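A single protein chain has been omitted; all remaining protein chains appear in their positions.
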Amino acid sequence: MIWKILEVLIFPGALFILAMSLFYEWVDRKLYARLQNRVGPHLAGPFGIFQPIADLIKLLSKEDIVPAAADKFLFTFTPIIAPTLILFGCMFLPIAGPSGIISINGDLIILIALMSLFTVIIYLAGEGSNNRLASIGATRAALQLVGYEIPLTLALLCGAISARSLSLRGIVEAQTSYGSWIIAGPQIIGFAIFIVTAQAEMERTPFDIPEAEQEIVAGWSVEYGGRRLALFRLSRDLELFLLSGLGATVFLGGPSGPLIQGLEPFLHTIYFIAKSVVVLVIFTIFRAIFARLRIDQVLSFSWRYLMPLAILLVIITGVVA
Amino acid sequence: MKAPGYIFAEALRNLIKKRATVLYPYREVEKIHLPDGFRGKIEFDRPKCIGCQMCFRVCPAKAIEIIEDERGKRPIFLIYRCIYCGQCAEVCPTKAITLGKVFENVALRKEELEVR
Partner (left out) sequence: MSFEIPIGPQHPIHVEPLMLKLKVEGELIVDVDIDVSYIHRGIEKALELRSYPQGLFLAERICGICNCAHSLCYCLNIEQLLGKEAPPRAKYLRVIVEELSRVHSHLLWLGHYFHTLGFETLFMYFWRDRERVMDMLELMTGNRVTTSYNVIGGVRRDITPEIDSKLRRMIEHLRERMKYYEAAIRSEPSLLGRLQGVGLLKPEDAIRLGTVGPHLRASGVKHDVRLDDPYSGHEEIPFNVITYDTCDCYGRVMVRIGEVFESLDMIAYALDHLPSGEYRLKMPPFFKAPVGESLSRVEAPRGELIHYSISDGGTNPFRYRVRTPTLANLASVAAMLKSRGDYEVYIADVPAILGGIDPCICCTARVIITDEGKKTRRITTLTELERYARERGVRM
């Protein structure tokens, strides 16, 4: 029992996931800066590795302002629910072994549902702050969801179909027993669709439309400051961890790899992190080389290109499997 | 020709390039190169000044005040008003004024920003 609690709270549970997500933010920022020929974070810790933590602490210590017009309930609870939701999702990731802390049949579906729910939370957060710019941002977030959600789901499900399992554990074990990753073969298309749509899920360039700074200031998050903003930022980091972990699990074999007796949890963790950092690097490069799209362009792009591609992928997967 | 992600190669090349920025206020202050002829904080050579007050009259920012000391009339320069135009250095008949290379003119008290 005590081991289970420690597992949930410390390794590979909440504390480890939080620390890793802050580390992923650092990787993202540093790499992004280097791609742009800048330094990136460099002050806190060696190579600025503690910068995300420093930012978080700084935000937490700021004054907490609730706008008079805001919906008090939504304004209080959405910042709490957002990171909780994603943290819960991260518990499904098989980090230190072939199965996550929670592993049930069909947890892939739960994860997909959680991610959509997160967008709904964002919508509520935007509308709840009762600001015109925020409500435009919230509307954009909801509109964008219509565009990317189906291709994202299809891409992940095709991975699941080729592994013949809907649970992450099953997917990982299938890849171990085949001896090859799912990405080898037609699922490379699925991986590409996943990368693009995950970018939209995380609201990063070129899909950072809901919080476009230059258009609608900060979109749905414009009214949030201090610790509420810190919580939203944390949930963004967690999402980065979740999605790069998910990509690594479904397409790159997750924590599987050559093992040595007695060191399994350690090696599993190493493999998982190495693979998900690869996905993260792809995310970062992707964000560095595009301009932000317009909301109508996103919708037409995803319905004109992503959807047919995803459906084609379903057909191919069905034929191959 | 449309090619999504055209700058991909350039971005990757930047990974191995030296960064273009300087960690200026923290480290690498020595990397800041100022050219000769840079117009920075005023340097005043008291013995050369003959007290003609030309600098006072041309200064567009009223950054020069004339006071009297033991050797007669002389200017003091209020750097917090100076716009580094270099007019005073140009008109001074004895070249008592030069614009130096100090550009970090921040101080807590006004008096620290007066060149005497």
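Read from first to last, the chains carry the letters A and B; within each, the first residue is number 1.
Just so we're on the same page, a contact is a pair of C-beta atoms (placed from the backbone, for glycine too) under 8 Å apart; a residue touches a chain by one contact, two chains touch by 3 or more.
Quick caveat, the model's predicted, so the values are computed rather than measured.
Taking the complete complex into account, residues 32, 35-38, 132-133, 136, 139-140, 205-206, 208-209, 212-217, 288-297 of chain A touch the chain not shown.
If you put the missing chain back, the residues of chain B touching it would be 1-7, 10-11, 20, 34-35, 37-39, 54, 57-61, 83-87, 90-91, 99.
Following the convention adopted for this analysis, only the chains that are shown with their structure count from here on.
Mean C-alpha positions place chain A and chain B at a centre distance of 49 Å. Contact residues on chain B toward chain A in their complex (touch as defined above): 4-8, 11-12, 14-15, 17, 19-21, 23, 26. Listed in rising order, the residues of chain A touching chain B in the complex are 34-39, 42-43, 285, 288-290.
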